[in-house]
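All protein chains but one are shown in place.
Showing subunit A:
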Amino acid sequence: MALDQSFVGRTYPPTDPYEVGREKIREFAEAVGDAHPAYTDPEAAKALGHPDVIAPPTFVFSITFKAAGQVVQDPQLGLDYSRVVHGDQKFAHKRPVRAGDRLTVTSTIETIKSLAGNDILDIRGEVHDEAGEHVVTAWTKLVARAAEEG
């Protein structure tokens, strides 16, 4: 059954702050095999004009996707999460995420479409730091594949 269009534009309450730690950034950079010193060495990051080590560009997804869980697990929306695949992902960075950031995410349902039985959901996550400054916006497209006939 197609998802309820009245959920378009719905904004969920901001998440509790996520504190970005140096070791978490290091762990992520190691997992993607990226040895760029700006991820692990505060001096190297400062030489590039950053106040502390910065996170790789896709690091913030861990935080925004967890926040999007509010939407996908909303029982009123009724998305079948077992059939969901990640369609598109986009980030727009005001500045890089960095160690010491305390980030909150506010998730909004941007669009809901139904295409050939698939439910397509676009979620926008606005990420702000402790001072209320905008850091990054993440757009996540989730596709709940149609259940097979019969």
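FYI, a contact is a pair of C-beta atoms (placed from the backbone, for glycine too) under 8 Å apart; a residue touches a chain by one contact, two chains touch by 3 or more; residues count from 1.
Quick note on the criterion: contacts and distances are computed from a predicted model.
Q: Report the protein name recorded by UniProt for the chain absent from the figure; options are "4Fe-4S binding protein", "Transketolase", "Sugar ABC transporter permease" or "Dehydratase".
A: "Dehydratase"
Q: Among A:16, A:88 or A:130, which residue is in contact with the omitted chain in the full complex?
A: Of these options, the touching residue for the absent chain is A:88.
Q: Tell me, which residues in subunit A touch the chain that this view leaves out?
A: So the residues of subunit A touching the missing chain come out as 24, 27-28, 30-34, 36, 38-39, 47-50, 54, 56-58, 61-62, 65-66, 85-93, 95-96, 139.
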